[in-house]
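Missing here is one protein chain; the remaining ones are kept as they sit in the complex.
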Amino acid sequence: MRKRVWISSIVLILLALAAVFLSLWFGARIIPFRDVWSAVIHPQLDSYNTRVVHARTVRTLFGFLAGAALGVSGTVMQSVTRNPVADPSILGVNTGAALAVVIGLVFFNIARPEQYIWLALAGAGLTSALVYGIASVGASGITPIKLALSGATVSVALGSLLTTVLLPDTDAMNSYRFWQIGSIGAATREHMLLLLPFFITGLVLALLLADHLNVVTLGDEMASSLGVNVRIVRLLASAAGVILCGATTALAGPIGFVGLMVPHLLRMMTGSDVRVMLPLSALGGASLLLIADVIGRVIGRPGETEVGVITALLGAPVFIYVIQKAKVRSL
Amino acid sequence: MSENMVMSARNLASGYDGRIIIPDMTMTIPAGKISVLIGANGCGKSTLLKAFCRLNRVYAGTITLGDRDIRDYGPKEYARSVGMLPQSPAVPEGISVRELVTRGRFPYRQPLKGLAAADYQAVDRAIAVMGIEAIADRNVDELSGGQRQRVWIALSLAQETDILFLDEPTTFLDISYQIEILELLVRLNRENRTTIVMVLHDINLAARYADYLFAMKQGQLIREEKPADIIDEALIREVYGMESRIITDPVYGTPNVIPVGNPSLLRE
Partner (left out) sequence: MSPDAARRRRRWNTAVIVTAVLTVLLAGAMLCCGNTFYGPAVVFRVLRGEMISSASYAILQLRLPRMLGAVFSGMAFGMAGFVFQTVLRNPLASPDVIGISTSTSAAAVFCISVLGLQGIVVPAVSVVTGLCVSLIIYLLAARNGFSHARMILIGIGVQAMLGAVISWVLSRTSEYDVANTMRWMNGSLTNARMQESLTVMAVAVLGAVFLFSRREAMRLIELGDAYAETLGGNIRRLYPQVIAAAVLLVAFATAAVGPVSSVSFLAGPIASRISGRSRSTLIPSALAGAVLVLAADLIGQFLMPARYPAGVITGLLGGPYLLYLLVTINRKGETA
């Protein structure tokens, strides 16, 4: 068992490094390998190619953080809801964040990232609470179906509200349609520095809760009888999940399915120990996002196809596979 | 194993969702014995069990462990004395037997520290007692019902509590696994003097394996004693609303309930 974890860790570290490298190398313009290498080793050399590599560096670092945040968020949400289909796009959390940002944009002219990131977090938090609350009504508790339906319904409801607010304001509508596609292309150094503290907070919180989450996966009653305060753990873990995906969504737009895919793919390699899964899902999420971004840049030449589209196209089949594999009774 | 502490309820009122299922219950759980709660569906036996495990609210009265009110214990402290196996615990994906049993050590874990030698020993002991060394590295979701139940009980064993509550531990198992589990619990009780309290659906299995029976009806305790002393036709009529004959089990010597419906239907 231990050996599996070591092997998986090494594989993921290598994968993450490869993804970072690919992200610096590929793109709308192919930069020769030696130029990338020299840009990395001799950053002070000024040439056109070096500058392109430097620009890609910001994008790569931001993408790394964003992917890591989404990966960890997915692991946390799936453990805490004991639900294989928990993902911010399925749960409507992305729509909630979007609605909050749009309201800020249209009514309060809030357009700076440092400001609207808090709105996105608030929107994501409230939506999670709503979706979770609705899904937990009823004797059968939170089944995957109830959670998914609750998320889809809330998403539709909030989506209408969003359109209502947006439709009369053409400028806002114009900016919104670019934001809502989930991309790391417009990331700046400021965005990255803004995301970093949220990422660290969410990750640290999740790591502190890892042992408790391991017990919560055994069922609420079992967890209580083992001495876990289920309600508080659930609240804190959800907060960690929301902070991680809310902040990412605010800065990059809604990127779905990363949080869904990463835990499932990881579990096949490493088993269900949350303590192991958390750091590895950071690496896995980062790799996944960067690779998806590279694919998008290559496919969409001379422009790019945004990463949100690629993750959705990749993620839906994985999602379907997960559902096929699950026992019907457990849905 | 430390001194067995006595648990008792005094004028307990408990329930859930704001409904009071148990209006006024006073009883003592005999230490070091196997007690079984029986009764018809909805009589409150699971509710009572959960109240003892702090899963249902106490609306009035008290439950004490030793001489302290159970509400005074911290969560991990209580978990070191009282363990519970719920009716349908969730099996996480891709988890091995050993890993699952190790989760039972949670009440002993220090925050931010790994597992200690004592933890590993407790897990090994639990696995040995339950006879699951051979499957210790297999995934739990691949096991049969009986094997899985052994694993859950091993988890509770690793928790090293004086008292173990089990909510219908045999309900979904084949008859052979039911007997196997019940006999394991008896061994546990005889060798470790663990107090065992369980809810059982089957009156005959309850009569065979219990040292004490607690018969409930509509949230009230109507009889408590050794099975041989209390199982009679009147009790069955009162608890289950059914006519019966009581015979003595030819193998175990315990009371055996024969339900009587309408025999003339089957005689052509």
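Points worth noting:
Which chain is which? They are A and B, in the order written, and residues in each are numbered from 1.
As a working rule, contacts are C-beta pairs under 8 Å (C-beta built on N, C-alpha and C of every residue); 3 or more make two chains touch, one makes a residue touch a chain.
The shown structure was predicted, so the numbers you read here are calculated from the model rather than taken from an experiment.
Displayed chains that the missing chain touches over the full complex: A (touch as defined at the top). Checked against the full complex, the candidates A:Val137, A:Leu193, A:Leu235 or A:Met268 give a single residue touching the omitted chain, namely A:Val137. When you scan A:Ala111, A:Leu167 or A:Met268 for touch with the missing chain, the hit is A:Leu167. The missing chain, though absent from the display, is touched by one residue of A:Ile181, A:Leu207 or A:Leu265; that residue is A:Ile181.
Residues 85, 89-90, 130, 134-135, 137-140, 143-146, 148-154, 156-161, 163-164, 166-168, 170, 173-174, 177-178, 180-182, 256-257, 305-306, 308-309, 311-313, 315-316, 319-320, 323-324, 328, 331 of chain A touch the missing chain (whole complex, contact as defined above).
Heads up, the rule we're going with is that only the chains that are shown with their structure count from here on.
The part of chain B that touches chain A in the complex is made up of residues 50, 53-55, 74-80, 82-86, 88-90, 92-96, 98-100, 103-104, 106-107, 109, 111-112, 137, 159, 165. Considering their complex, residues 1, 82, 84, 208, 211, 214-215, 217-219, 221-222, 224-229, 267-268, 271-273 of chain A touch chain B.
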